[in-house]
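The structure that follows is given in the form of structure tokens.
All protein chains but one are shown in place.
Let's look at chain A:
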Amino acid sequence: MILEIILVVVMLVAAVCAGIFKNLLNAVIAAGFVSFIAAILFFLLHAPDVAMAEASIGAALTVAIFIIALKKTKRHEDDEKDN
């Protein structure tokens, strides 16, 4: 129970971070972290099938696809600096 509460809190923090990070690479990694913790939570809730799908698709393939897309596009922003 304690473990699940800690995981949910970390997941919420990571989700908020994915929304507010300026650097898109950091945001993508935070979103992948949300998927990873969701996979652990699914496993703790006795749903190993869903946990497997979430870990392989959400935490691995989606992050890879986002990073490839980020690498191939350019960031353009006029008024704010990249941090």
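Keep in mind that, in the parts below, a contact is a pair of C-beta atoms (placed from the backbone, for glycine too) under 8 Å apart; a residue touches a chain by one contact, two chains touch by 3 or more; residues count from 1.
Keep in mind that, in the parts below, contacts and distances are computed from a predicted model.
Q: Hey, which one's the missing chain according to UniProt: "Spore coat associated protein CotJA", "Cation:proton antiporter", "ABC transporter ATP-binding protein" or "Xanthine dehydrogenase family protein subunit M"?
A: The chain we cannot see is recorded in UniProt as "Cation:proton antiporter".
Q: Which residue among A:Leu25, A:Leu44 or A:Ala69 touches the omitted chain?
A: In the full complex, the listed residue that touches the missing chain is A:Ala69.
Q: Which positions on chain A touch the chain that was left off?
A: Touch with the absent chain occurs at residues 48-49, 52-53, 56-57, 60-61, 64-65, 68-69, 72.
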